[in-house]
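Below is the structure I would like to discuss, written out as structure tokens.
One protein chain omitted, others in place.
Every chain is named by a letter (A and B) in the order it is written, and numbering of its residues begins at 1.
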Amino acid sequence: MAITPAALEEGVVADATGAEPVAGKSPTQIALRRLRKDKVAMFCAFLVLVMTVLAILAPVITGAMNIYWDVSHPDAPTGSEVLDVYGFPIIGPPFNGFTWEHPLGLAPRTGSDNLAYLLYGLRTSMIVAFSAAVLSTFIGVVIGLVSGFSRGWVDRVLSFITDMFLSFPSLLAMLALAPIIVSHFGGNLDLLGTVQFVTLIVILVIFGWMSLARLIRGQVLSLREREFIQAAEVIGVPTRQILFKELLPNLIAPIVITLSLNLPAFVALEAGLSFLGLGLSDIPSLGKMVSDARTYYSDYPLFLWVPVAAIGVLTLALNLLGDSVRDAFDPRTRR
Amino acid sequence: MRFRKPIVALSAAGLLALAACGGGDGGSSNNGGEKVDRETLGNVGSGQDPEREGPVEIEGAQEGGIATVYTQVGLTTSIDPSDLYYTDTSAIGSGLLFRSLTQYDRDPETGQMVLIPDLATDLGTPNEDFTEWTFEIRDGVRWETGEEVTAEDVAYGIIRSMDNKTFPGGPGLYFSNPYFLGGDKYKGPFTSGTTEQEAVSVDGNKVIIKMSKPFPDFPYYGSFPAMGPIPEGEDDPDEYALRPMSTGPYKIKEYTPAKTLVLERNTEWDPATDPGRTQYPDGYEFKAGVQIDQIDQIMLGDKGEGQTSMTYEDISAQTYRTMQNEAPDRVVTGTSPCTYYYAPDYRKIKDIKIREALMWALPYNDLMVTGGYIPEVNAFPASQLMAPGVAGRVDIDLFGHGEFETDPDKAKQLLEESGNLGYEIKFPWRTDNDINTKSKDVLIKALEAAGFKATPVATTEAKFEGDIIDNPDSEVNVRSGMGWCQDWPSGSTWIPPVFQSVDIKELGQFGTNYAAFNEPEVDQKINEVFELPAEEQADAWGKLEEEIMTKYLPIIPYFHSGVVVAHGSKIQGYEIDNNLGMPAYKDIWISE
Partner (left out) sequence: MAGYIVRRLLSAALVVVLTSMFVFALFFLGPANAARPLCDLNGRCNPEKLALLTEQLGLNDSVVNQYGIWAKGLVSDREIVFGPTFHCDAPCLGISYSTRGEVTTELFDRFPATISVAIGGGALYLVIGVVLGVVAAARRGTVVDRGLVAASLVIYSIPFYVVALVAWIFFSLEWGIFPDTTYHPISEGVGPWFWGLLLPWLVLGFTNSTTYARYTRGQMVETLGEDYIRTATAKGVRRSKVLFKHALRAAIVPVITLFGLDFAYLLTGTIFLEQIFQIDGIGRWAIEALRDPIDFPVVSATVLVGAIVIVVANLLVDIFYSFIDPRVRLA
């Protein structure tokens, strides 16, 4: 889900340096210390860490457990070995007891292992969300900085573009863009998977940078009037140095906050796009798993609830963590 | 996939001689979700009853109600009678809207389709060598406008079917032009610009059609809506395709291609003139483009409007399982005269050992489960092209291959012996089709296990037909998911269309020989069978099929298909027209 203006409005950090001064500590250090004391944040961080490790270790875990999401793998069981004529697994849930061979059961009709699929799905989610968050943050910061620092027509043009992207029906546009981008590279099968993957990240970035750009621009506009920046300008410090050496350090807080709130938004959006059937066709994705499992809600509930829970827990943990990060960097929001 | 486009048959077989063989083998369409009697698969529509008269009454049937019919892919092709040649629209057209020379009716006792008269007073009168057919058009049949349907209207409709350039999707290209006198030169009223031609003439209330070669099967062709009346002068092809005029019990109220088709009662239809059709529901509403899982859900739920709904899409195995337990009386099974197969490209895969290895390698049961088919319900193991029950068919022993048997070791051994280990199989993969994407993985695994190299070639649902199936230059060397349905129950509508060679260079496509099979010896033998006396042809087709399959193995048979559909609790009399594998609309009524 795209980050809503409301969440941002609340996250507006009028003055990052306004945190209470403690001798010898940078604002970031102070924020981190505050974060460490926050139990909810620590628990969520732990959850996120566990899921990240699981995602990174997915090949190792599935290898050790001898489970496969990809039914074309030579060692994966064939459909007729593990499924009945109606496509339901003959071992494990939903009709038979728990088995360690397939702790979360097998997918109906294909016999791919749900745990393995889940782990690889997490991997996809995280890679997509992380890449998209970093890239969109980068673009947002650059556009925000340039737009805020350069008065005049550059600012006006950039602001207009930002507003225009904001008034775009982003989900529709993403849905429309994806197949068009892919179709330009279509036909080449070796590339197809990669193209879909990159396309997904690209469209998330295209419609994900605006809020940060606006935020940064606002920050820069106010910082620009501050003495230390004006002094730097007067003594002839090069613009680039002012931007990156003087301004950027003061923008750490909004950047970190946006980044941490964008991560869960991109996780949700990636899953949402594949849920709508227009994401990745041949790469495991949690959203696609939910979409596949929709019709099994009563015959094979576990098949549906596993990916639903995974998306829920991941986005919840990331969001709560992001919220705590915001509180830590800007204590004034906690009223 | 539903094999919507049926048949191209180039038959001159004496079907009349076979008529006596059909029917009487017990029902092959039964309620209650029981398994289908395999022996009667394809044993359809060979019964005839030239004496049948209207009106038809169904005992206990009530009038009223609107039947909603859901489909996923339907209504995307033209419903102009001259252009009607897909199973779904053909069933709707001839069941409810368009009358033609003859028609099929389902015999409730045997479950078989019986050919009976429609606009003609009988099943037509041939001359001695079947080169001229005379049909007497009955009186009292009216258009939906109230005007009388004349022999001239019928004759014009038949002439119009010869315009295969204007109606490239229609059956005329395969039957009218090849068989009608002068059909190779006359190209129809729009392309040739005149209705002057040699084949069709009118004498009083008789329509006479002259053939360029013997066509004993004409009464069967007469059941196609293309062999019915068209109002001359009001039939601009583009406009008429959107609003064709009705002669049947229903007329079109609203039609949006690929979306909806709403039918209402045609008050001008007189049941006394129609030996086959009925008019119990007030109307039909066809809704296309509805996703399969949504249709299943409506059928399962049986709530509100769902109670008066039906579908002709196969329900999923999962839904079948549930409905068998909860509402077995709302599941209808039946047969369709179609066979699915894998078509190795004969030009590329020249060694029969590779084709045999492919037969052993294919993961039949895995594909079945992933594809959502239910073995012995809507998929029956196949080891040949002709469906069981076709007269003259011989059960073929394909190199000792068992039913749905997969033996990768045997396949590997064959590849090793012939020095083809690691042979690359390139097959189509429709990336936007979830089920096909999963089947692709299943196929890769099985092929690699059998010592092949498996390479899927990406395409999409929409480009599948054009880029892969009909494209001789495609890089694939095995076409998967191919199917063939008979036009009528004769070996002549199976063997020639699939196994007769086609000049691919000249035609730019395969015609209907998707394996690009080309053996002069086989072509020669097909022609020899056509020259046999009518009564000997059935057995000859059976023998020829055995010879082709065991000597060349041009295709890898996958399964003979069945139909498993569902309806709401108020829909009554829903049975399968097993000549089309579609609903027998003529028998449907709605209870209160």
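By our rule, a residue touches a chain if its C-beta (ideal position, glycine included) is under 8 Å from a C-beta of that chain, and two chains touch if they have at least 3 such contacts.
Note that the structure is a prediction, hence the values are computed from the model and not measured.
*Asks:* For the chain that's not shown, point to the residue among B:D184, B:E417 or B:E465 touching it.
*Replies:* Final answer for the missing-chain contact: B:E465.
*Asks:* Touching the absent chain in the whole complex: find that residue among A:V71, A:L145, A:L247 or A:L278.
*Replies:* A:L278
*Asks:* For the chain left out of this view, which of B:Q48, B:T77 or B:T406 touches it?
*Replies:* Of these options, the touching residue for the absent chain is B:T77.
*Asks:* Spell out, residue by residue, where the missing chain touches chain B.
*Replies:* On the chain B side, contact with the omitted chain comes from 76-77, 168-169, 238, 242, 256-259, 289, 294, 301, 303-304, 432, 460-463, 465-467, 470-471, 508-509.
*Asks:* Going by the touch rule given at the top, which residues of chain A touch the chain that is not shown?
*Replies:* 1-2, 4-7, 9-10, 160, 163-164, 166-173, 175-177, 179-180, 183-184, 264, 268, 271-272, 275-278, 290, 294, 297-298, 304, 308, 311-312, 315-316, 318-320, 323, 335
As a working rule, only the chains that are shown with their structure count from here on.
*Asks:* Which whole number of Å gives the spacing of the CA centres of chain A and chain B?
*Replies:* 50
*Asks:* Quick one: in the complex, what on chain A touches chain B?
*Replies:* Listed in rising order, the residues of chain A that touch chain B are 70-74, 76, 78-80, 83, 85-88, 108-111, 186-189, 192, 281-282, 292, 294-296, 299.
*Asks:* What residues of chain B sit close enough to touch chain A in their complex?
*Replies:* For this pair, the touching residues of chain B are 293, 296-297, 316-318, 320-322, 363, 365-370, 372, 374-375, 429, 431-432, 434, 437-438, 440-442, 444-446, 448-449, 455-458, 460.
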